[in-house]
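A single protein chain has been omitted from the complex, and every remaining protein chain is retained in its original position.
Chain naming follows the written order as A, B and C, and within any one chain the residues start at number 1.
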Amino acid sequence: MREKKIYVLAILGTILMVATMYDILVAMPDEAQQGPIGKMLLVHVPAAFAAFTFYGVAVWNSIKFLVKKDFHADSLAVSNIEVAQVFTLINLVTGSLWGHIIWGIWWTWDFRLTSQFMCFMLYLGYLLMRPAVSDATQRATMSAILAILAVADIPLVFFAIRLRDARMQHPSPVLETGKMDPSWWPPFLLMWVVYLLIGGALIMLRLRQETVRREMDSLRRELHAM
Amino acid sequence: MKRDLLAALFIARKDLRTEFRTKEALNAAVSFALVVLVLFSFAFDLERSELYDISGGLLWIIFLFAGSLIVNRSFTREVPNDCLDVLVASPVPAWALFLGKSISSFTLLMVVELISLPFYGLFNNIIWMKTFWPHFGLMLLTTWGITVTGVAFSAVTVNVRLRELMLPVLHYPLLIPLLIGAMEMSTALLRGDAVDNGPNLRLVAVFDAIFTALSLYLIEFILVT
Amino acid sequence: MNAIEADRVWKYFGDYPALRGATFEAAPGACVALLGRNGAGKTTLLRILANLSKPTKGEVKIFGEPGGGKTRERIGYLGHGIGVYDDLSAIENLTLFGQLMGVADPATAAAAALERVGLGRVREGFAREFSRGMRQRLAIARAFLHKPEVLLLDEPFTSLDDRAVAVLHDLLRDALAKGATIVMSTHQIREAMELATQVALLERGRIVHSGPRTVEMLADPGWLYRKYEEKPQ
Partner (left out) sequence: MEANQLYFFYGYSAAWIIVLVYVFMLVRRGRRIDSELARLKSLVEDRER
């Protein structure tokens, strides 16, 4: 049953993706000041939105695990975090490429890029730590705690870097002008939906693996108890 | 409530008593701090004024590295003889146990920092005496932030296999907002700038508040599996 | 009102059910020998009773309370580890645990506990310098320090030297005389059978037998295992 769901999501996502990409690449006029590169925003920012959506779902499931000790919630959390990392990576790579054109530098500690990079670092620690814990209950509890601590850190990073930007002599370049051309909203939201669909399919796939892994854990214990 | 706080102090006293008796972690941390400090003196020639910008940053990197040697050990000290089980099974609530551990690690960290600060000033001839008291206030707040998150991670990873490698990867990224605020303010203080340190102090205080509350609340889930 | 009640307790480690609805009661003053093969879930059940871990499903009550802060003052736990600090002296160790367990006057209680286990003379000695037998007796002193009304002992007799066995025997007998309730998981069936008033057999996470300790159990301690081996659950 789950296989079907994954394919439906994936196909739907791909169709919508092709439509949106066509719309962005061909139909839409170039961005006024920045030229074609300006449209990078339509890939760059929705990726962050998708990533934060998945991190949010993961933290919600982590809390659910701590309260209800439901291992399915833990598997859902790790699947969401892994896929969210993929979209964070997309955001960082596109942001860097975009930055290279506008300011000629590959990376800047702009507060949006940095908090995204911090997300990546914090949840990278989460993913690295999981295989190091053998006992399933402990691994799930630790992961839940880490996920919650990490999400509490993100607003602080945002605030800290913003503080730092204000102090630095050369005001660090801001990626977008903040006010986006209203006609851009439809492709922007569509892109976000595309990421959610494709991300959803990946999460389902990863979730199936996680449940299989749990099954293997209990089979190993079964063997041990025999 | 009062009895729980008292229990936390008893635990802190136990940790400090065992630590000052053996002094292994303390000596290791202080000597490690001095070694890193000497390395930095060769790496950067701080006398030149424009390099003064990084004096605050270097200081906190030294404190962080030396400090995490101590903080990582806070719960591993309970592993031999399964003492952690006895503490968790006792009427002392988990948050009081966590508070006791944090107080003892915080005290040790402050000792290490107060020992290595003069050497830092000496080797890089930075005049730290003039602004010592505001700096001391900052050190108290920042060290508490490092301690609380460090002790929480030490509890989380108490029996993870490669925990010495794992802890920095988990702990340092989380500390970055705290360190940004602390480094900015330390640099300003060490350079004697007449700059408003309000926002940095507020950032450090908010970090402390959030993670102290969060850790005190979550420790129950960490210890009672 | 029962001293200890475990009502359909389930405990999962990942997807593996270490306890599958274990139900079990102990009236005040009872001494329960908890028997079972390795991996049957004895330690898991004891840890849940001692509030060291929470049951996934089901409930545990000590004197009718769900085992919150206050009731723990009346529980003495002795696990596999001896639970004392090597870098503290014997008296410092017990004084600390007295303070944590809410004992009225920790120092004197600690001194008295050390006398009772025959460690009075070496009270200032560090736990790390003690012999194996002395460390075990120190652990026993810690478990009985606050005169607990409920004692949870995980294989207490394993690897004890004969002096420690004698000390533990006397303390258990003394506690039973004062109406304490004891749950003791053990493989040394002989020692357990002598003291036990009740026997519970744990088989793959379930209590398959719980009843008074009969004479033939004392005579042939292996009888109970064979009785439940033949008909596989």
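Methods note: a residue touches a chain if its C-beta (ideal position, glycine included) is under 8 Å from a C-beta of that chain, and two chains touch if they have at least 3 such contacts.
Quick caveat: nothing in here was measured; it's all calculated off a predicted structure.
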Legend entry - Chains still shown that are in contact with the chain withheld from the display: A
Inset, instruction - Check each of A:19, A:67, A:189 or A:216 against the chain that is not shown and name the one that touches it. - result: A:216
Legend entry - Option from A:40, A:58 or A:122 whose C-beta touches the chain left out: A:40
Legend entry - Residue, one of A:72, A:162 or A:206, that touches the chain absent here: A:206
Legend entry - Interface with the undisplayed chain - residues on subunit A: 21, 25, 34-37, 39-40, 43-44, 47, 83, 86, 89-90, 93-94, 97-98, 100-101, 198, 202, 205-206, 208-209, 212-213, 215-216, 219-220, 222-223, 226
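Quick note on the criterion: only the chains that are shown with their structure count from here on.
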Legend entry - Chain contact topology (line, ring, star, complete or other): complete
Inset, instruction - Return the chain pair with more inter-chain C-beta contacts, choosing between A-C and A-B. - result: A-B
Legend entry - For subunit B paired with subunit C, centre-to-centre distance based on mean C-alpha positions, whole Å: 39
Inset, instruction - Would you kindly tell me how far, in whole Å, the mean C-alpha position of subunit C lies from that of subunit A? - result: 49
Legend entry - Two or more partner chains touched - positions in subunit A: 137
Inset, instruction - Would you give the residues of subunit C that are in contact with at least 2 other chains, written as numbers and ranges? - result: 54
Legend entry - Residues on subunit A engaged by subunit C in the complex (per definition of touch): 69, 71, 135-137, 214-215, 217-218, 221-222, 224-225
Inset, instruction - Can you check the complex and tell me which residues of subunit C touch subunit A? - result: 12-16, 39, 54, 56, 204
Legend entry - subunit B-facing residues of subunit C, complex: 47, 50-54, 69-70, 72-73, 75, 77, 79-88, 92, 96-97, 99-102, 142
